[in-house]
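For this depiction, one protein chain was excluded, whereas all remaining protein chains were kept in their positions.
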Amino acid sequence: MAPLLELRGLSKSFGALAVTRGVSLAVAPGEIHAVIGPNGAGKTTLIHQISGTLRPDAGQVLFRGQDVTALDLPARARLGLARSFQITCIIPGFTALANVALAVQARSGSSFRFFRRAEAEEALNAPARAALERVGLGHRAGAVAGTLSHGEKRQLELAIALASAPSLLLLDEPLAGAGPEETARLVALLRALRGDYAILLVEHDMQAVFALADRISVLVYGQLIASGTPEEIRAHPEVRAAYLGEDELA
Amino acid sequence: MSGLFLVQLLNGVQLGVLLFLVAAGLTLVFGVMHFINLAHGVQYMLGAYLAASLGIWTGSFWLGLLLALPLSLAAGLLLEFLVFRHLYDRDHLSQVLATFGVILFLDEAVRALWGSAPLPVPQPEGLGSIVLMPGLLYPVYRLVIIGAGLGVGLLLWLLVERTRMGMLVRAGASNAPMVSALGVDIRRLFTIVFGFGAMLAGFGGALAGPVFAVVPRMGDTVLILAFVVIVIGGIGSIRGAFLAALLVGLVDTLGKAMLPDLLRLVLDAAPARQAGAALASMLVYLLMAGILAFRPAGLFGGVRA
Partner (left out) sequence: MTALLRRQALPLALLLALALVPVLGVQDGFSLGLLARAMILGIAATSLSLLVGGAGLASLGHAAALGIGAYAVATLDLLGITEGAVVFPAAILAAALYALLTGLVSLRTGGVHFIMITLAFGQMVYFATSSLSALGGDDGYTLYGRTEFLGARLLEGRLPFHYLCLGLAAATWLFCSMLLESRFGRVLRAAKEEPMRVRALGLSPYPYRLVAMTIAGALAGLAGALMANAMEFVSPAILSWPRSADLLFMVILGGVGHLHGALLGALALVLAEEVLSHLWDHWRLLFGPLLILAVIFLRGGLAGLPALLAQKLVQTLDRRAR
């Protein structure tokens, strides 16, 4: 099957510091592909280049067979690339429902409509409510987003990403800062999404990664040192070396 | 080169240098504190009034100029203490409006104390004119302004680039918490930068006194041109402010001098004069728009010092 997302020889430097060095990888439709690596490996920089907030110095990003390297963040989003942020990025003054409804609005029809009350548009609210239900936040639809708990904000972020009906979800540490209970709930949620969406996941929680991912790529100092199934990665000598002293793989 | 063109060129550089003295403080204060200070223009005006009054009182322009410096510094520090420091952590909009309040107050205070009419300014003694070309005299004082501006520019560059204080200013601009963590009192640093900027603006005003009219609200025009300067130069950049100030000074002066004549090549005399005058006064803003269309952060935006 043709890959949904393909990176070809992606490179990026900040001054003398090479943060991405010739990274090539592919994400197939419906698979959860996790990128792991120690701190400073360049995972977030990679996400930025895939989503379009950073332009790579060299290499290509192909999405659904189309070269999108020259497109910016909004243009790639319109093609069906949705991303969540490491630091929660929601509209704090909007209700949870309005946050998600904005995502529905962005993918369906024009936003240059000036007179009808957007809040009263059931065509926007119904899919938004469905997305909130799906992440288990249905009961908080009316709450102002800024007042949600940290875990709820992470759920909301996921609902926003889902509501934009993407073909690929880019999730930048969706579990960051979540407590054990919230983590369990979010992992179950992500597992439920497998098959419906292709997901590129950057995550520190190794337990969650190995429980969720179909394939795992390991990034060290901007370079991919291994790519394979969870079993292959677990057995990979270089990976074990890179994580030596960190017993997360055990 | 015709003699008249040379004179306009020198006048342009002179305006540029005065703009730089105002813009330098503005860009430093913004660069270090992210504080937008509309009242910077009235500090220029205050410098002009203080120097002129003290010049009359002491009977010497130079003595007046010298005395105006510490007073400008003191006025800047007082304003910082009374008003500005309550606004550092507010949004730009609040800063704009509160400093606008300072302008209203000081413009009116100057009118109340000195009246609305232009203030007579003692001419700098001991300087005559020099012969630029046969038959073309130019006041030495105007060359002194240019020299002083260039000197201050060099001094500032040395201060910011080569001293510990300058290092802190540069570091504080990009990362205030980090500088605080180094044990530097960031508030005091702010106060010092503020006072220094106010003194520079006051110095500019004092120098401008004998050349331009000393009237209430004289700072407003200068303030806006200084804004154009730091937007073109890139906010926070001393070097950018210097080059942009010269550019704006030259474009404004030469445009006003030459555009009406240039337009006469294609228009009749009367419409050429009117269109030329209108166009000339818009020229620096068009320049700014043109530069921003290609470089939204200004010529030296993002590059420090």
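The chains carry the letters A and B, assigned in the order they are written, with residues numbered from 1 in each.
Just so we're on the same page, a contact is a pair of C-beta atoms (placed from the backbone, for glycine too) under 8 Å apart; a residue touches a chain by one contact, two chains touch by 3 or more.
The structure displayed is predicted, hence computed values, not measured ones.
Novice: Which residue from A:49, A:69 or A:105 sits in contact with the chain not drawn here?
Specialist: Within the whole complex, the residue contacting the unshown chain is A:105.
Novice: Please identify which residue in A:67, A:119, A:133 or A:196 touches the non-displayed chain.
Specialist: A:119
Novice: Could I get the residues of chain B that touch the absent chain, sorted low to high?
Specialist: 30, 34, 36, 38, 83, 86-87, 90, 92-94, 96-98, 100-109, 111-112, 220, 224, 227-228, 230-231, 235, 274, 277-278, 281-282, 285-286, 288-289, 292-293, 296-297
Novice: Touching the hidden chain in the full complex, which residues of chain A are there? Just list them.
Specialist: Residues in contact with the chain left out: 51, 72-75, 77-78, 82-83, 85, 89-94, 98, 101-103, 105-107, 110-119, 121, 160, 164.
The rule is simple: only the chains that are shown with their structure count from here on.
Novice: Please compute the C-alpha centroid of chain A, do the same for chain B, then give the distance between them in whole Å.
Specialist: 49
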